[in-house]
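After this line comes chain A, so read on.
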Amino acid sequence: MEGSALANAVEADEAVLAVENLSVDVKSDRRTLSIVRDVSFTVGRGETVGLVGESGCGKTMTSLAIMQLLPRQARIAQGSVRLGGQDLTSLPRRTLEDIRGQEIAMIFQDAMRSLNPAFTVGDQIGDVMRRHKGLRRAAARKRAIELLDYVGIPRAAQRIDDYPHMFSGGMAQRVMIASAISCEPKVLIADEPTTALDVTIQSQVLRLLRRFQLELGLGLVFITHDLGVVAEVCDRVAVMYAGQIVEQGEVVELFERPQHPYTAGLLGLLPLEGRKSADLVPIPGTVPMPSEWPAGCRFAPRCPHVEEGRCAAGPVPLEQLRVGRTVRCVRHEELALEGVAR
Partner candidate 1 sequence: MTSTDVSRAGADPVAAETAPDAARLVRFRLLRRLGRSKLAMVSLVVLATLIAAAVLAPLITPYPPEKQIIADRLQGPSGSHWLGTDAIGRDILSRLIFGLRVSLLAGFQATAVSALLGIPIGLISGYTTRLVDGFVNTVAEALMAIPPLLLALSILGIRGPGLTNAMLAIGVILAPRFYKVARASARSVREETYIEASRSIGCSTPRILWRHVLPNISGPLLVQTSFVIGLAIVAEASLSFIGLGVQDPTPSLGSMVHDASRFMRQESFGIWPPSVAIVVIVSALSILGDAIRDALGRD
Partner candidate 2 sequence: MPTLFLVTVITFLLAALVPGDPARIIAGEFATDEAVEQVRETLGLNDPWIERFGDYLGSILHGDLGTSVSVQTGRPVADLVMSAVGVTASVTVLALLLGLIGGLPIGFAAALRPNGVVDRVVNGLAALAMAVPQFVTALVLVLFFSINLGWLPAIGYSPPSRGLWEWLSHLILAALSLALIPMAEIARQTRGALIDALEKDYVRMATSSGLRRRRVIVKYALKNAAIPIATVFGLQVARVFGGSAVIEFIFALPGLGSLTIRSVLVRDVPVIQAVALVGAAAVVIVHLVLDISYRYFDPRLRSASSVGGAR
């Protein structure tokens, strides 16, 4: 069991969410592929942990696994997801139905598709509250209006009876957030909540999320491919590549002194001031499919610092540098990778 929970946890006992050695398998064409391997991280109260990586690295699958919402062909191969002491992976469905929405909630990338076009937003938000808080219809409606107002939707009392398609993308995202926090969960997982939005709307939504964190003490798992957003929102971050965590730590430290070549590569792509577009060198190669993952270091084929003998030899273990700081690279001590100042 590599990279045990203790190595990753900042406040292990106080963590609201503790993911430990999570692995997810997927059945495809009669083969079983491992698409997430040994992912561990913790989220503390009021803390934002980022899960960063390019598409195909397994971050969405990890989030679905946490919620126990994996699609039919996928299953959790091993590991645990502890929410306030309970391991979600071993709970029966009915108990999970109680926990979801009330203790842990999730928002998705495409708000318009995540809201049912056949029912009003008031109906949908109301449903969640009627379910968990046993509110009657009138009370739920009143509360829903308050929530819409809270997330910044103007004329909430009129908009409550509107259908999702009558909202713009950014507004729909807010509606989804309202629904997710309606029962004041302890943990919120946000899967690329701002990726589909305009830059201006993006910062509005991010500010909204931050606000809830402070007001509700929410633990936030923020999934994104954009390190720039991570810098804005997250306290800690875990970088994922090819189904594994390759580096984890506090944002400021990780940005200034990255230990893994992939992280450094991603940082090199940030459009910072003073950087001309010619300086932005993309990481060569493309993200491999799960069926093509090499036995040794999975990043080796694209790594500028690769050393054939050592890097491809065998699976690379996750090393702990100090509490809450880990890296998966055999050469990290030798490399002095370039970071960025926040």
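As a working rule, a contact is a pair of C-beta atoms (placed from the backbone, for glycine too) under 8 Å apart; a residue touches a chain by one contact, two chains touch by 3 or more; residues count from 1.
Picked so that all candidates are chains of the complex that A comes from, given by their letters.
For clarity, every value in this text was computed on a predicted model and none was experimentally measured.
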item	value
Candidate touching chain A in this complex, from 1 or 2	2
In the complex with candidate 2, residue positions of chain A that touch it	67, 69, 72, 93, 96-102, 105-106, 108, 110, 113-119, 124, 127-128, 131-132, 153-155, 158-159, 162-163, 165-168, 170-171, 176, 179-180
